[in-house]
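A single structure is presented below for examination.
Just one protein chain is left out here, and the rest sit where they should.
In order of appearance the chains are A, B and C, and numbering begins at 1 in each one.
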Amino acid sequence: MAATSGLATIPVAASGTNWRRIGVAVAIAAALVLPWLVSDYRVFQFTLAGSYAVALLGLNLLTGYNGQISLGHGAFFAIGGYTAAILMHRLGVPYYLTILPAGAAAFIVGVLFGLPALRLENLYLALVTLSMAVATPQFLKYFDHWTGGSQGIVLRKPAAPTWLPIGNDKWLYYQMLVVLLIVFWAGSNLLAGRTGRALVALRDHPISATVMGINPVFYKTCAFGVSAMFTGIAGAMAAIATGFVAPDSFNVFLSISFLVGSVVGGIATVAGAVFGGFFIQFIPNLANDISDAAPWAIYGLFLLAFMYAMPTGIAGFIRTMAVRYAPKFRTAVGEQPTSQPGSHS
Amino acid sequence: MTQLTQQILSGVATGAIYASLALALVMIHQATESVNFAQGEMAMFSTYIAWSLVQVGTPFWIAFVLTVVISFIGGVLIERIIVRPVENAPVLSHVIVFIGLLVIFSAVAGWIFTYTVKQFPSPFPTKPLLGGAVTGHDLGVIGVTFVMLILLFLFFRFTPLGLAMRAAAQNPESARLVGIRVGWMLAIGWGLAAAVGAVAGIMVAPILFLDPHMMSGVLLYAFAAALLGGISSPGGAVLGGLIVGVLENLVGTYLIASELKLTMALALIIIVLVVKPSGLFGAHAVKRV
Amino acid sequence: MTLNRRTLMIAASLTAAAFVAAPANAQKQYGPGASDKEIKIGNINPYSGPASAYGTIGKAIGAYFDKINDEGGINGRKIKYITLDDGYSPPKAVEQARRLVEAEQVLLLFQSLGTPSNTAIQAYMNEKKVPQLFVATGATKWNDPKNFPWTMGWQPNYQTEARIYAKHILQNVKDPKIAVLFQNDDYGKDYLDGLKEGLGAQASKLIVAMKSYETSDPTVDSQVVALMNSGANVFINITTPKFASQAIRKVHDLGWKPAHYLNNVSASVSTVLKPAGLEKATGIITSSYHMDPTDPQWQSGKAYQDWLAWMKKYYSAGDVASTFNVYGYSVAQTLVQVLKQCGDNLTRENVMRQAANLKNFQVPMLLPGISITTGPDDFAPIEQMRLQKFDGNIWVLFGEVLSPEGS
Partner (left out) sequence: MAGALLEVEGLRAAYGPSQVLHGIDFAVEEGGITALLGANGAGKTTTLRAVCGMVDRSGSIRFGGQPIEKDSTESIVGLGVAHVPEGRGTFVKLSVEENLRIGAYGRRARDGVAADMERMYQHFPKLAERRTQQAGTLSGGEQQMLAIARALMLRPRLLVLDEPSFGLGPLIVASIFEIMGAVRRDDRVSILLVEQNAALALELADRAYLIETGRVVMSGSAKDFRDNEQVRRSYLGY
């Protein structure tokens, strides 16, 4: 791959917030109703998709908004998952108290990792992050005293409180949804404000941004840390929902799936993270339903098809369509390259 | 012979494997300014073509030449048919297309040829030499790798096509203005990279044995080797490959548990790159404002 | 990754007709997924991802069920086989297990593959009381009827096999100094544990060197060089086929002449020994429980001929050199036997009861003398193995049928 600075800047609804608000409201309403319309097994799938969406928001922040490519976000997902698992399994911490420490652990590792990464661009960063993805399972196996080695850690799945007759899957789903909404709210505020503008400026015009007084070390490291934190939170949620962590849960392909999800969903958009989460959760199943002889071949064809049809991702595609067919939306489109949640309306 | 010598020699032999695929990465990077993550899987697929030809009784070197030619044509077609539609899409979309190609080649190879490990013939004497640290085939691989290196060096340095290819990759618009058909340069670049990859695959298959995952482990090492040596330099890539091979053996034998040898080797490479971002032998990269 | 690569065979041999198992009452009873017409069986295999080599087992099983259905099914019921891909990822395995149990409503989950994936779904399956039958992994933990009454393994476990080697070394090698090459995952670690256990108190003294490799490593040459330099006279080769070939070749090329024990996973003549060079493999010892379809000594026998005919007719895309296809064939035969024994009582409880009621069941592609026996306290169907030594052409069986002490 080459320069990530070549990312398309997708124009976004900056002022016309009505469409956006309606879109967000509809999406949240749909998310609230959803578990009552589908089976528990589907609810579980949506819980996973939601946690992937949170992970992708983290990756989007780094790769989309700040232009630093990562082929290794599975590592942060693993850190979050294992932090939660170790706290629950070895120290008996209740599961809902593990989410924040998981995010914090990933944040710290992300910052430490972001510092050397500052000096590396594009291909070099791709190599470093890819190495991180490859090394993750090996590390997890090596420190088997804590991680349970290749056997992993089996977790007790949280049960819904007895006074709430909704079943464990819905209970987990709603908790995931709460975390997702908080992270997305925090993420979009961050991106809509000074920080977001600084990140985009550093991506698109690194030298002039620096001249304008944007501290690249601070912001780029910060982007790495926050990105890792979101992904770590997502890892904890997925580990709790799955009830199991093992090195094989965090192989290279997970990291690559994340990048795939964030680009297919729509890089540098908040809504894209949600689409991407759905993509990496459901498309492999679809590929398997089409062919169990070579599901990966079908999956690969899906990737190509998506990139041909929507080179700027699903979110970018929807925006383009909206601009073309909804005149009101057009006036809402500014050049400001930051994005807003739910701008997929 | 001491273990140290044996480890170094065997590291050189393994390093030649990394170097041969690293050359394909240098090729594609020189031609397109991007690194094709599917390069390893394409090389693997080419090797299956060679294997199939050998199975039906084609003499080795004829199968070799045929495979290189078929791979070249295949590379050109892939660029024209699959990569071309996203030519103007953002760079990350290209990465996704590469990933798509990677999984398709991997799955299709498994589907057609099954996952059973295949034996691949060596054109060289496979006799163990120097106390078994290397074999005649290893020396053959090193020799072929150096021949490829020299050919690539001459190609980029002295042929108009090689120069045009680099120019087209760096500045497509300007390249058109000196009369270079940029689209064809990209396609030929893909073809040549596929051909170099095919040579790499055929050379390493007798050592690694042929299966659909043959190159998936090698790609990361080759990538590291190419960057360590300087991605624009074929010579650097080969040296980088040898360094990675030897370094990995020494780290795994003397420094730490072999479970972490890959991690350690990569960490060392990363430190080198942080200190010297253009690689050990790469030309100093000029940044345009 | 780990896998359970193993092969087995079983036969739907008619000796088993001895147990017409059977509910005394003629009342038909059905659990989810079973009816007068069909029996729904779920399976999870890695058709994509790093372990896709094992996907052929899932396909072979399906091909065997096709044959059973063509012949009229089991007690008149056709098998409906639903196999899903988990890409060797535990979270995906959980999701697919839930789909099979909750959406597809299968009677049982059969031969889900891989230790991590099976560990991930074990609690769920037991909580839902759905049989997780004959899992495709050689870990020891599947034989735990007290805690996990709904989970059962099938193949001999890795630790048992390692103990057999340990015992053989202690009895036959004078002053053993042992070097071990192992894959760095649960499969390799299980072997290692079994080996240490088998060597007893002296294990740490006898094992002079251990080196691991990752499946992403291109070669294991460096590890073999280091192991040789430890001065060991015994080499235990715990590797999957490609790495086994590399190690065998390297050991020979280095002029190292240890007593060489190769794990059963890689005991295939045509896919492991031949690529390495048959002459380089001469003298290697392994233990096995099933026939190697590429070993000439079996190829004229009826068991092999039947298997080959089935491969040609029902799974022509499969590789006749692959032991995985022997494994899938044999394990499918075991399940068919269990379902036959169930008669008209196709409830999940009865499936487990019958799975734990196999008595000396003969499977054609298992080695002579090896059969399958289970009981309410014995959830380890195959426990016997036989040692064999490669003579440069075939595996030559020697010694008794071995079973783990204490079972």
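Things worth noting here:
Just so it is clear, contacts are C-beta pairs under 8 Å (C-beta built on N, C-alpha and C of every residue); 3 or more make two chains touch, one makes a residue touch a chain.
Bear in mind that the values here come from a model prediction, so they are computed numbers and not experimental data.
Under the touch definition stated at the start, the shown chains contacted by the missing one in the entire complex are B. Within the whole complex, the absent chain has one touching residue among B:L4, B:V69, B:I150 or B:V178, and that is B:V178. Only one of the listed residues, B:A167, B:L255 or B:L280, touches the absent chain: B:A167. Residues of chain B that touch the chain left out of the display are 160, 163-164, 166-167, 170-171, 173-181, 232, 283-286, 288.
Following the convention adopted for this analysis, only the chains that are shown with their structure count from here on.
Chains that count as touching both chain B and chain C, per the definition above, are A.
Look at where the CA atoms of chain B average out and do the same for chain C: the two points lie 36 Å apart. Here the spacing of chain A and chain C, counted between their Cα centres, is 38 Å. The distance from the centre of chain A to the centre of chain B, each centre being the mean of the chain's C-alpha atoms, comes to 32 Å. Chain contacts: chain C has residues 48, 50, 52, 184, 214, 216, 317 touching two or more partner chains.
Chain contacts: chain A has residues 134, 138, 141, 293-296, 299 touching two or more partner chains. Interface residues of chain A facing chain C in the complex, by the touch rule stated above, are 39-41, 44-45, 48, 134, 138, 141, 149-152, 154, 157, 238, 242-249, 251, 253-254, 284, 287-288, 292-296, 299.
Of all residues in chain A, only 1-4, 6-8, 63, 69, 116, 119-121, 123-124, 126-128, 130-131, 134-135, 138-139, 141-142, 207, 256, 259-260, 263-264, 267, 293-297, 299-304, 306-308, 311-312 touch chain B in the complex they form. Only residues 33-35, 37, 82, 85-86, 88-104, 106-108, 110-111, 220, 223-224, 227, 231, 257, 259-260, 262-263, 266, 269-270, 273-274, 277, 289 of chain B touch chain A when the two sit together in their complex.
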